[in-house]
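Coming up: chain A.
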Amino acid sequence: MSDPVLEVSGVTKTFGALLACNKIELDLQPGEIHAVIGPNGAGKSTLIKQIAGEQKPDSGTFKFAGHNIDILSASQRARAGLVRTFQISSLAGEFSALQNVMLAVQGASAHTFRFFKPVQSDMSLVEPAMEFLKNAGLEERAHTAASELSHGERRQLEIAIALAMQPKAFMLDEPMAGIGPGGSKVLTGILDQLRQQAPILLVEHDMDAVFSLADRISVLVQGRNFATGTVAEIRNNQAVRDAYLGEEVAS
Partner candidate 1 sequence: MTLTRETAINAVLFVGLLIAALIAYLLDEPFIITMATKVAIFSIAGIGLNLALGYGGLVSFGHAAFFGFGGYVAGILANHALNNTLVFSWPIEMAGTNSMLMIWPVAIFLSALVALLIGVLSLRTSGVYFIMITLAFAQMIYYFAISWPAYGGEDGLPTYIRNSFPGLNTLNPIEFFLICFVWLGVSLMLCSAIVHSRFGLALQGTRQNEQRVTSVGIDPFRVKLVAFVISGGITGLAGTLYTDLNRFVSPSVFSWQTSGEIMVFVILGGVARLFGPLAGAALFITMEFTLGGMTEHWQLWLGLLLLFVVLYTPGGLIGVLTSGRGKDV
Partner candidate 2 sequence: EPVKIGMITTLSGGGAGLGIDVRDGFMLAVKNSGNSDIEVVVEDDQRKPDIAVQLADKMIQSEKVDILTGIIWSNLAMAVVPATTAQGKFYLSPNAGPSALAGKGCHKNYFNVAWQNDNLHEAAGAYANDAGFEKSFIVAPNYPAGKDALTGYKRFFKGTIANEIYTQLGQKDYAAEIAQIRASGADSVFFFLPGGMGISFMKQYAGSGVDIPLVGPAFSFDQGILQAVGEAALGVKNTSQWNKDIDNAANKAFVAGFQAEYGRLPSLYASQGYDTANLIISAMGKASVSDADAFRSALEAADFDSVRGDFKFGPNHHPVQDIYVREVIKEGDVFTNKIIAKGLSNHSDAYAVDCSM
């Protein structure tokens, strides 16, 4: 195995008496999709928030591209190429879809403190942004305000924004949620391509997607990394079936 892009070691997080993450060990290898599944409230989103730097772990460290990133702020981590999407869409509502993506292109380019050049005619922002929208299947909605998009369209926009960040690693928190059956198929295709560009830490409850995409699966239960393995291993793990998959999905 080559050097992991992302390494999570010994991460623990408590909320009062609740142990949301319990000494989690996890890594993400180049070119892979590593799915993290587990019951509701297992601590998956909490883990992502900590990797992204939005919450501070009680203990544990994160290594990204070989460097310890514990002291970096959330925005610094994002700029370094560690990019996430949100489980519950988080967009700039008054901005058009295009502007949302432009903001991401701008953030990735790290040239925010420029005060005079008008941005709407800045082709170094507009053109790539349009391209990413197209990839996410949203080009027709480019000039619609994000708040006027339907639920599913917002999910698509989240993906476009993540793509625009030119990331070295993705963390996708339930990208399939809210996207209809047709859209899921398309998105599965996109993610499949994406792993070549950057490995993906995928949190998802849509097992069709997980089973068809994941190279490895980790199962989180009550904050603990309960099992890690290939699709087949996890599928056949009786404990995982009982706690999470249910008989129907597993079979």
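Keep in mind that, in the parts below, contacts are C-beta pairs under 8 Å (C-beta built on N, C-alpha and C of every residue); 3 or more make two chains touch, one makes a residue touch a chain; residues count from 1.
The candidate set was assembled so that all candidates are chains of the complex that A comes from, given by their letters.
What you see is a predicted model; the values in this text were computed from it and never measured.
Novice: Looking at 1 or 2, only one should touch chain A in the complex. Which number is that?
Specialist: 1
Novice: Report the residues of chain A in contact with candidate 1 in the complex, numbered from low to high.
Specialist: 52, 54, 73-76, 78-80, 83-84, 86, 90-95, 99-100, 102-104, 106-108, 110-120, 122, 125, 161, 164-165
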